[in-house]
Structures are given as C-alpha cells and as structure tokens.
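Here the complex is missing one protein chain, while the rest keep their positions.
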Amino acid sequence: MTDTVLRISNVNKAFGGLQALSDINLNIEKGKVHAIIGPNGAGKSTLLNVCVGLLTPDSGAVTFNGGTNVIGKSPHEINQMGLARVFQTPEIFPDLSLLDNVMIPAFAKRDGAFHFKLFQSLSGETKITQEATEMLASVGMDDKLHVIAGSLSRGDKRRLELAMCLIQRPHLLLLDEPTAGMARHDTNKTIELLKKIKEDGMTKIIIEHDMHVVFSVADTISVLAQGAIIASGTPDEIRGNPVVQEAYLGGAEL
Amino acid sequence: MMKQLMNLLKKQSDLTTILMFAAGVLTMPIWLDPIGANYPDLLQKFVIFGIFAVGYNILFGLTGYLSFGHAVFLGVGSYAAVWSFKLLTMNVLPAMLFATLISGLIAAAIGFVSMRRSGIYFSILTLAFAQMFYNLAYSVLIPITNGETGLQLRMHDPRIIDNYFSDPLPGLPSTDFFGMSMNGYSGFYFCAVVLILAFYIAMKIFRSPFGMKLKAIKSNQHRMRYTGSDTRPYLITAFIISGMFAGLAGALLAVTDPLAGAERMQWTASGEVILMTILGGVGTLYGPLLGVGIIKYLENIFSTINESVLQQFFSFLPQWGENFMVAIVSPFVGEGWHLTLGVLFMIIIIFLPGGLMEGFSRIQKRYRKAKINDTQSDSTKE
Partner (left out) sequence: MDAILMQLLNGLDKGGAYALIALGLTLVFGTLGVVNFAHGALFLLGAFCAVTFQKILTISKKILDPSITYFDAYIEQPYLEIWFGETGLAIIDYAVPLSIIVTIPTMLLIGLAMERGLIRHFYKRTHAEQILVTFGLAIVLQEIIRHFFGANPIPTPAPDIVSGSAAVGTWIGLGENFVYPWWRLIYLAVSTAIISSVFAFLHLTTFGMVVRAGMYDRQMVAFLGINVQRKFTIIFGLAAVVAGVAGAMYAPILPPDYHMGMDFLVISFVIVVVGGMGSLRGAVAAGFLLGVLQSLASMTAVSSLLPGIDQIIIYLVAVVILLTRPRGLMGRKGVMED
C-alpha cells in the first residue's frame, strides 16, 4: 500500500470574483514524480502556493505525511516538516560560495529552525562540510566549491538549488517550473539531473509547462485547466486524452 | 607579497589571529607615537569605539540590517555604569556587567519590535526608538538620567559595597578595577584588554555556523526561510549581541570619565558608528576598527584647529590668498567637524561603499592582474 505524502482535499480558492481553484483533490504518492501541467492561468501557481502554506484556501485541507496540516504554517515550519522547494527563478545565496550554499540547508536540517551556540567553529564542522562536498559532486559541480554562487549561469544555479534541497533529504520536493527560461541545452541537462535523482525514490511534484520535460520524468500527470483538474493518470493515458488535447487548443504540443 | 599577506590574514587559525591582534592593540602607544596619536584620552577612544563598531558590525555587516538606534545602548550603558558607581561601588566590574546586561534587555525589547519588519521599515523604527529614548532621557526620566545636566557622581552617593568595606575618603572617588586606576595609560590598557576579548567573541561569531547563517539571511532571506530557518530569532540575537557590545562601550566611556549624558543617545552618534563601520569596510573583521581609528584620529585633529591655526598654516600665502583659504577651510574644522564627517560619509557611500577594505582588495586585484600581464609565460587560466 503506497502511502500518500501530500493529500489535497476539496480545496477551493477564489480571488474576488475569479474562482482560481475549484474543488481540487489530489493525492501525491510516495516515491512518485507527480507532474501538474496546464495552460497559462489554469491555477498552477495558486495551487502551488496553497500546497506550501502561502495561501489559505477558502475551504478544504492540505495534509502532509498523513496528518500534519500545512495551511497557515510559516515557510520554515513547512521545510522542517520535510518539504523542500525549488523556485521558478533559482533562489540561492548569491553572496556565498557554492559549498556554503549547500551547507546552510544541511545546518538547518540538523539544528532546527533556530540554533545558537557561541564558540562553535565552522572549521570544526567536518561532517557537514563532507556531506555538502559530496552533494555538489553528485550534481557535477564539485569543481566549483569555492566559487561565489552569484556568478553562476542560470542552469548552474538551478543545479545548485537542487543540491540545496536534496541535501535535506526531504519527504517531498516541489519543483516550480524548473526549466523556465532555459535554453534547450540547459533544459536537457536539467532533465538528465531530474532523471538521475528520480532513482533515489524521492517524492516530487513538478509544476511544468514544457511537455518534453514532463513526459521524460513524470510517473503521474494531473492536468489543471481553469482551476479544476480535468484529467489525472499515467503519461500514456494523458497523451491520448481528448479532453486534455482540447484544453491545450488542439493538442499540438503533445 | 600583498596577496600573501592578505591570504595570511584570512587563513589564520583563531589563536594566531587573536594573538596578532592582541599584540597590535597593546603596543598601540608605540606605533601610534610617530603620528602623534599617543596620548591616553585618544587611545582610550580608539579602543572603546572599537568595541562599539565591532559589535555594530555583527548586526550591520553580517545581516545587512541598518540600525540608526545603537547610540541608545551607548547611552544606556553609560547611565547604568554611573548608577552602579553611585549605588554600589567604584569598582568597574559590576558597572560593566550591569551595563551590558541592561543594554541586552533593552536591545531584546527594541529588537523584538523592530525585527517585525525588514529593510527600510526596520531602519526607520530604530531611528524612532533612538529619538524616543533620547527624549525619555532628556525630559521624561529625569530622576534616572538627570536630564540636560547629565548624571554625575556625588560625594554623598550611597556606594553600598564600597562603604561596607572601608570608610569613605574625602572628595570624589575615582573608578578602579580592584585597585587599578582607570586614568591615563592604565585606563587605556584595561579598555584594550576588553577590546581584545570583544574582538575574540566577534571573530568567533564571524567564523561560526551562526555567523554564516546571518550572512545567508543578508544574501537571501527568502531562501533562508524556505530552507527551514526561522530568520527572526537569528536577527534578534544578532541585534542583542550588538546592543550588548554597544552597552559595554558606553560603560567604558563612563569608566574612564564618570558621567553620562543624553546627547550620547542622539542619532548623530549612531550616524558616527555607521560611518566608522562603512569607512573601514562593512562585514569585514578588521574594517570597523580601521574606520574607528581614522575617524577618531581625524576628529582629534580637525576639532582642535581654529582660525588662528589656519592663519598660521596659510601664512606663506599673500594676505588675500590667506584669507581666501581660511574662508574655504574654516567651515570644515573646529566646530565644523560634523560637516567634514557628513561630506566624508557621502564620499564613501558614493565611491567606495565597501570601505577601505574593499579599496585594498581592489588595489590588490589590479596589482595581481598587472603581474599576470607582465609574465607572458603564465598560462594557468581557469
């Protein structure tokens, strides 16, 4: 019996007169890569923000790992619960080195939301430094350990951001349009990376536009259109679904 | 060679750094003598404001939060110390502990409120608190602060602990550290030791995971939250620590000169520490100290220059030339030192916001580039 990592039940959200989300029900299963796709304005960002507790839905619930309510929690609480997130525009620490960038999430995981100890030395933190170095190696950037993160290309920043999330071994990794704004070359590299980390069995939600990415890595696809889920299933099922094709205006992209 | 020196400075182990620093500070009377800075009052100012700036840098340098209210803690520290002198004992240790503690408490209160907002809001809030505390000290809490006149020692102060152990001597007593006088050079050495300890703590913080987290908050607070850290306790802690450093500095000001006045709390004093930190180099360990040294040294020179000195200086020019030069320069000296300070402030922000430390590293980079261009055979490129 696969357990549900994230359960979205009967979520509704309206902004003024616009119903952004209508009666959304989604179960994200453990170990699966679940893609959420949909045309522009379908409500993907709204749904995402509800999942991470940024938006409070008008009705419905979002529970994490069987019981903990996500709504109303602050970002750090949600991360401490085990949810890591990658942003549309890569969010990293531009003034710190790559190694430092990856060490910070590791510290947060180990020490909790707040930790203060006077007379603790960075040079003594060999275990975390080791972990961070290995993580950077696994995403292919261990030749740049001491490079300042702000100078990286967008694709490299994306890889760094993934490393930062993965080092926390989250229960759920949320990817918000991970290939947005990338050139074809970078997109392919990202797909390779996503495929590689898929092997570790981590549960992931990907919000995406790019069909190529979605069909390469997703186990389950849910299609969102005008605030409602119009189809949910395996990539093959979605590919042949006429409702979905129509939602994408003739289905030329599929 | 420059590069090696800079690398040397960065990679030293904690012990070596602190020993080198201690040596540098304790020998100040020697190496400052050639530039005429070797007298106790000035030396004391260097180290006391050094403590203030080092602490301020923990907040501004690491987290990027710009506080205009730190002069409050300077004042609070002074008042607390003087009250300790009056009520308990002339021994400086209780005064310093008392001052640091109270500053910490007030910093906790102010920090808790101000950190609810970030960026500009935060700066404005600290400015408002600064003005509020100044007004409190000046007109509302007169029983505690003695308002405009300032808080001073009196012959008939209770001095409970002192008077328990010995009979009161005639005249006003002076501050001491278990018998060691706080005047002149011994006062300087005492404060210098305190600076060394304070620097040690700051260095530890800079080089700790806590310090790294503060830098991360400055770099991208949004991302910091989403990686599981609650940023507010970190910021408040940094604020409290820097407030305590400031309170300690305030106490030392009273230790070397036992009086406390409201003007120490004015926003102009906050402005001064901001300038000193920025001039030297925000976020660097040594920068603020450099800034303190330069500003206090210049202040010492500039504020004592008056018209007659200027006239003497320009006397080699013809009369109209002399008058002209005196007229141009005089607004900037003597009482006009604040004008000079303001202009200096603007120049640094406009042209060199990273301070002198950034200036040095830029020069170093150019020097290195020149070297690489010179040696044609160098082909190790990244």
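Letters are used for the chains, namely A and B, taken in the order the chains are written, and counting of residues starts over at 1 for each.
The definition used in the following text is that a contact is a pair of C-beta atoms (placed from the backbone, for glycine too) under 8 Å apart; a residue touches a chain by one contact, two chains touch by 3 or more.
These figures come from a predicted structure and were not determined experimentally.
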item: Visible chains in contact with the missing one; value: B
item: Residue among B:L101, B:L339 or B:I372 that touches the chain left out of view; value: B:L339
item: Touching the absent chain when the full complex is considered, from B:R117, B:R154 or B:K365; value: B:R117
item: Contacts of chain B with the absent chain, listed as residue ranges; value: 64, 66, 113, 116-121, 123-125, 127-129, 131-132, 135-136, 138-141, 221-222, 267-268, 271, 274, 278, 331, 336, 338-339, 341-343, 345-346, 349-350, 353
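By our rule, only the chains that are shown with their structure count from here on.
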item: For the chain A and chain B complex, residues of the former touching the latter; value: 74-77, 79-80, 84-85, 91-96, 100, 103-105, 107-109, 111-123, 125, 164, 168
item: Residues on chain B engaged by chain A in the complex (per definition of touch); value: 14, 201, 204-205, 207-213, 215-216, 218-220, 222-231, 233-234, 237
